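Coming up: chain A.
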Amino acid sequence: MTTATLETPIPTKPAKQKVMLVEGNEAAALGVALARPDMVAVYPITPQSSLVEHVAKLIADGKMDADIVDAEGEHSVLSVLQGGALAGARTYTATCGPGLAFMFEPYFRTSGMRLPIVMSIVTRDGITPQSVWGGHQDAMTVREVGWVQVYCETVQEVLDTTIMAFKIAEHHDVMLPVNVCLDGNYLSYGTSRVELPNQEDVDAFMGVKDVNWHVALDPLRPMAVDPLTGGSGGKGPSTFVRYRKGQCKGMQNSLRVIEEVHAEWAQRFGRSFAPLVEEYRLDGADYAIMTLGSMTGAAKDAIDEARDAGKNVGLIKIKTFSPFPIDALLKSLDKIQALGVVDRSVGFRWNCGPMYQETMGVLYRLGRHIPSMSFIGGLAGADITTGHFHRVIEATEKLLSSPAPIEPVWLNEKD
Partner candidate 1 sequence: MEQTKYLVVGSSHAALEAVTAIRMHDPEGSLTLLTRDPHLPYSPTVLPYVVSGRSAPDGIFLRDEKFFVDNRVALKRGTALKALHAERNAAELTDGSEIAYEKILLATGASPAIPPIPGIDQVPYHVLRTLDDATKLNAAMKASKQAVVMGAGLVGMHAAENLVKAGAKVTIVEMAKQLTDGYFDATAAGLIEKAFTDNGARILTGSRVVKLAPSAAGALLTLENGTTLEADLLLVATGVRPNMEYLAGSQVEHDRGILVSDTMQTSVANVWSAGDCAQAKGFYTDAKIMNAILPDATEQGRIAGMAMAEDPGLKKYPGGVPLNTYHFFGRHAISVGSSKVPEGGEMVTRFDEASGRYLKAIFSADNRLTGIYGVNEFFDGGVMCQLILRRIDLSPVKERFLAEPMKVGREIMSKTWR
Partner candidate 2 sequence: MGTFGGAYNTIAFDADKCDGCGDCMTACATAKVGVGDTARSRIQIAGNAADGFELALCRQCADPKCVTVCPAAALTKNYANGVIDWNGDKCVDCLLCTVGCAYAGIALDAGTGHVAKCDTCDGAPACVPACPHDALTYITTSRIYNEVGDWEDLFAPGLAGCQGCNTELLMRHTLRRTGPETVLATPPGCVPGMGSVGFNGTTGTKVPVFHPLLTNTAAMLAGVKRQYKRVGREVLALAIAGDGGASDVGFQSLSGAAERNEQILFMVVDNEGYMNTGMQRSSCTPYGAWTSTTPVGQGTGSGGMPSQGKTQDAKNLPLIMVNHRCEYVATASTAYMEDLYDKLDKAIAASKRGFAYLHVYSPCTTGWRFPTDQNMEVARKAVETNFVMLWEYNPADGLHFTRPVDDPLPVTEYLKAMGRFRHLSPDQVSHIQSKVVENLAFVKQMAHRESA
């Protein structure tokens, strides 16, 4: 399948959309409502709280028809949704940081059971040291668990991507849970102008709901969900191995599906977002900086200013972090001679940012040496301003002529 099946013809011109001013958390809630989930389970945690408050309010006001479960903790939140999804429900929740850590046990299992649950991660830096503020450490820590993870740059992208996430998750070639990551504080509380899609248009975009065609707990077609596999007896590990392979296939398929869904979204709603990797003023650039999430806006402004100052610099933004968009990224990396990667979290094992670490793997595949360095900024709610990006641009520019430092640069060390 190369194009998404469309339930209704795509209008040539999108219907007029309501313009609103909302914070990122409310945008996510509005997106969820438009996607018409059957079940939402919530447990509040900073900086996600206002998101679930918005969802609860939408349901209370009758603007959203979903069963809301105020569970006693994130562990149960995700567990309730697993049960719901196995009974055919479209499901949604949101969490972050310690909540994500607490739900790790069912979190790991969601992807294994191939349940298309959508969960926003309103990213929060990891404790300890104690912090309730933003940072990507939570989402980065669970990047190896088989969820699709996409990061949003703007409030509008939060709204639109939240809707798209359901379509990606439930795609028969994917059948995987999806995290929509929005930066705690800057995106969650940042209030911005958004265009609100019409419900009918979203319904047409979403098509017919078909959540549990694959795995179900339904007396009409009884099956044992998740029987014991592996071991050295019986059929041995083959069932398990085939299953894992299928999960990886689903992850790889999602790259294609994410692109298709974004393309359809652009056609229907007139707003396009780079699905996997975005290039900004990269053509003709000698070097580039690489960003993720809400920091990208300031970075783009800095790039514009640097270009105005005669610097030949461009920008690469990652939207889809899991699965890592290797092929798309290779094309972008092939255009440049040096790279500075800005992470909002830490990769403890390599003493660098995790996105930098992942990119180094891609760079190896490129087959050409590109000097690169890691920048770590925006931890625990710290700001990454245009000023910080100018430092990044300057340091990256130096890589064209000087050896790359091994140590990462900690952008907010003295802020």
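Selection rule: all candidates are chains of the complex that A comes from, given by their letters.
Please note the rule applied: contacts are C-beta pairs under 8 Å (C-beta built on N, C-alpha and C of every residue); 3 or more make two chains touch, one makes a residue touch a chain; residues count from 1.
Since the model is a prediction, treat every value here as computed from it, not as a measurement.
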item: Which of 1 or 2 touches chain A - same complex, any copy; value: 2
item: Residues of chain A that touch candidate 2 when the two form their complex; value: 38-39, 41, 67, 69-73, 75-77, 79-89, 91, 105-106, 109, 216-219, 221-229, 234-235, 239
